[in-house]
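A short worksheet on the structure shown next.
Apart from one protein chain that is not included, each protein chain of the complex appears where it belongs.
Labels A and B are assigned to the chains in the order they are written; within every chain, residues are numbered from 1.
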Amino acid sequence: MTALKGTGGNPAASGGAGMRLRGLIRKEFLQVLRDPSSIAIAFLMPILLLLLFGYGISLDAEHVPVALVAEQPNADTDSFAGAFRQSRYFAPVVMPGMREAVAALNSRRVDAIIHIKQDFSRRMRSTDGGVIQVIVNGIDANNARLVQGYVEGVWAKWLQAEALANGEPLDIPVQVEERVWFNSELKSRNFIVPGLIAIIMTLIGALLTAMVMAREWERGTMEALIVTPVTIREVVVGKLIPYYILGMGGMVLSVVMSAGLFGVPLKGSLWVLFLASSLFLLAALGMGLLISVVAKNQFVAGQAAIIATFLPAFILSGFLFDISSMPAPVQVITHAVAARYFIAILQTLFLAGNIWPIILPNAAALLLMAGLFLGLARRKSGKRL
Amino acid sequence: MGRRILALMIKEFLAILRDKKSRVVIFVPPLIQVLVFGYAATFDLKHVPYAMFNEDSSTVSRELEAGFRGSPNFKEVARILRHSQIASLIDRKDVLMVLHIGPEFSRDMAMGRPAIIQVIVDGRNSNTALLTLNYAKTVITSFNNEFAAANGRTGPPARLETRAWFNPNLESRWFIVPGIVGLLLLVVTILVTALSVAREREQGTFDQLLVTPFRPAEILIGKALPGFIIGVGEATVIILITVFWFRVPLQGNVATLYAGVVLFLFSSVGVGLMISSLSATQQQGLLGAFLFVVPAIILSGFTTPIANMPHLIRQITYLNPMRYFMIIIRGVFLEGTPFSMLIGQFWPLAAIGLFNMVLAGWMFRRRL
Partner (left out) sequence: MSRPDPRTATETGDIALALGRVTKKFVSGARRVDALQKVSMTAREGRVTGLIGPDGAGKTTLMRLVAGLLVPDEGTISVLGIDAVRDPLDVQSSIGYMPQRYGLYEDLSVQENLDLYADLKGVHLSDRPGRYRELMAMTGLGPFTSRFAGRLSGGMKQKLGLACTLVSPPRLLILDEPTVGVDPVSRRELWAIVYRLVRDEGMSVLLSTAYLDEAERCDDVVVLHEGRILGSGAPKTFSGPMKGRTYRVRVPSVKNRTLQERLSGQPGVVDAVVQGEAVRLVMSNAETQAVEKLVEEMEGALIEAAAPRFEDGFIALLREMRPPAARSAADTGRAVAAAAGKDGETIIKVKDLQRRFGDFYAVKGVTFGVKRGEVFGLLGANGAGKSTTFRMLCGLLPPSGGTLSVAGVDLRRAAASARARIGYMSQKFSLYGNLSVRQNLDFFSSAYGLSGSLRREMIEWAFWQFDLGPVADSTSADLPLGFKQRLAMACALMHAPDIIFLDEPTSGVDPLARREFWQRIDSLAEKGVTVLVTTHFMEEAEYCDRMAIMAAGEILAIGSPAEIKSRARTTELPEPTLEDAFIALITGTTEGVAA
């Protein structure tokens, strides 16, 4: 009974912090291993989302259906139509007249009409213009602009080839020499897939922790846990470490798939990627913890995780829409989205390399957000009910 | 029967609207999101920051510079004196584009040889890079034409005369904002309906409901109507914002638009109830809602064209109600597409809704 009083006295002081933390972490891992849904969220979801998004989101138009209408078909117009046929961007359909072409455009069978007017052979070498009319369906403005650009490209290339064949070079005072850095083929996948990693990590980090913490509250285990001599820091760290490891597992999986399946080059170094991901994951986990601590209920936590993480990460992060094109007030809002910093790092790291002036300030912002979220979660979750 | 359904519907409404938190969740985020996303979701490029590296200080090269400075699409933010500065400016994203005019530029121009202007763009965002290149080419082409005309040269051959129908200024807001109507309607109706049965299951009231003389069909209708009515109300508000705040022209018929809204809500309420009938807990309902909503948004053509997707994924999109609604709402808004031309979009929505409703009604009694 002496021993009894001794151990009962003050185990917190008997240096049990390591033991307590180890116990919490082991418990968390056992739970993860036995709960197929957390494994599914951590590993199956990244694969599924990466496949779906990686293939589903593309800005590269290929085989755009266009209607070709020549008012006076002849060898020149045939040769021009041939240029469209050879381009991988277009799937041209020759139509007899504008009426058919307009009907096709209205019913969305074609995205654009290339209308070759009379006297094409004569007027194509003159500067007066207006010999070819291009009508695009402008509903999807971005796509329309890209189609316009592609048509210009085909036209310029065809003219060049014609001129060369006829031995009379074109008179172009200033010629453009394009140099596209980092993504010379301008593949949108190279730009989208790295950003996707951030979206997926947001989902895993925030959703998983938000649900897991709320579950402990709902099942009443949190009450039994915090009445033991653990400190709240140990509870938070005990949650963070297992889900950090799980999240990094998902991260490695995503990176391997990006490089292996989608062929996105990774120019920067792996350890920078590792560090930046760690910072972002901490911020995402912190956000999840904060949501769950405030909500204490799986329903509200889950809803908040969708509304506060997924949609902003999708639209306000620079993942798809360029932040610098947004109006100033919206740009200010984007600073509160952790994903924006990580996406900036990822796009640079994958395509350009270790460019410190980009990586460092964004990493600092992530560090700040991680600290803020974790600190808030820690403060909000005191050992009281 | 009508009276009982009415009672059920009133109860559902009260259950959703009497609680302040759920009132807020249903009405506030959509309104904020339509405003923020309406501004944020744009592919349009304005004021592309660029740096000028002109090694040829001649009048002609300055005229070319002026062409860029005068363009609303570009904004000169730096001038470069040394070659080594290019990399650091682009790397740091200080500029998206560097224009490099070499020392031989004016000499080549004078001799009638093609003078080269190097356009270096940052390709990290492929879309922005492509647009930037196109804008730069437009500026240079018009410079070429003016120069040729002024100097009596033959100049470059015929230009293309381009017109964009339905959206003449190619504003991507016209494309995106109507899409947001669909996005938010989907999120709200799924959240309202997907959890409605699961919530009752958790609280035990679903049993209470099942032992009353309600038929499954009545329960189904009673549960579907509130989501539906809230959806129509929210659609109206968001459409008004689209028309009067974002000034997106509504070319088509309002009745046709509402036919689309109603059918889209019918199908998404159906999916929501289906998810609901499958899930025993609210958590499952939430995960189910999530697993449906995220791919539905991505695979709808909301941001990126379905035509760009690989064949297999394109086939999957036919199961997605939002895909059809995107075509309907954009068509009615921008093209004024008449009802008859949209029948091909209407019936799949009705079919998806009906299929899910029937299945959900059947599941109500099964999964207990």
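Just so we're on the same page, a contact is a pair of C-beta atoms (placed from the backbone, for glycine too) under 8 Å apart; a residue touches a chain by one contact, two chains touch by 3 or more.
The model shown is predicted, which means the values in this text are computed figures rather than measured ones.
Asks: Can you say which of B:148, B:209, B:307 or B:359 touches the chain missing from this structure?
Replies: B:209
Asks: Hey, which of A:65, A:229 or A:265 is the one touching the hidden chain?
Replies: Considering all chains, including the one not shown, the answer is A:229.
Asks: I need the residue numbers on chain A that touch the omitted chain, in ascending order.
Replies: Touch with the absent chain occurs at residues 1-5, 7-16, 19-20, 22-24, 26-27, 30-31, 34-35, 219-221, 223-231, 383-385.
Asks: Even though one chain is hidden, which residues of chain B still touch it in the full complex?
Replies: Within chain B, the residues that touch the unshown chain are 3-4, 6-8, 10-11, 14-15, 18-20, 203-205, 207-215, 368.
Here is the rule we go by: only the chains that are shown with their structure count from here on.
Asks: Give the list of chain B residues in touch with chain A in this complex.
Replies: My answer: residues 21, 25, 29, 33, 36-37, 39-46, 49, 64, 88, 90-93, 109, 112, 114-131, 133-134, 136-137, 140, 143-145, 147-149, 153-168, 170-172, 174-175, 187, 191, 195, 199, 282-283, 286-287, 290, 293-295, 297-299, 303-305, 307-310, 313, 327, 330-331, 334-335, 337, 341.
Asks: List the residues on chain A that touch chain B in their complex, please.
Replies: For chain A paired with chain B, touching residues are 37, 49, 52-53, 55-62, 64, 105-108, 111, 123-146, 148-149, 151-152, 155, 159, 170-184, 186-188, 190-191, 207, 211, 298-300, 302-303, 306-307, 310-311, 314-316, 318, 320-322, 324-327, 329-330, 333-334, 347-348, 351-352, 355, 357-358.
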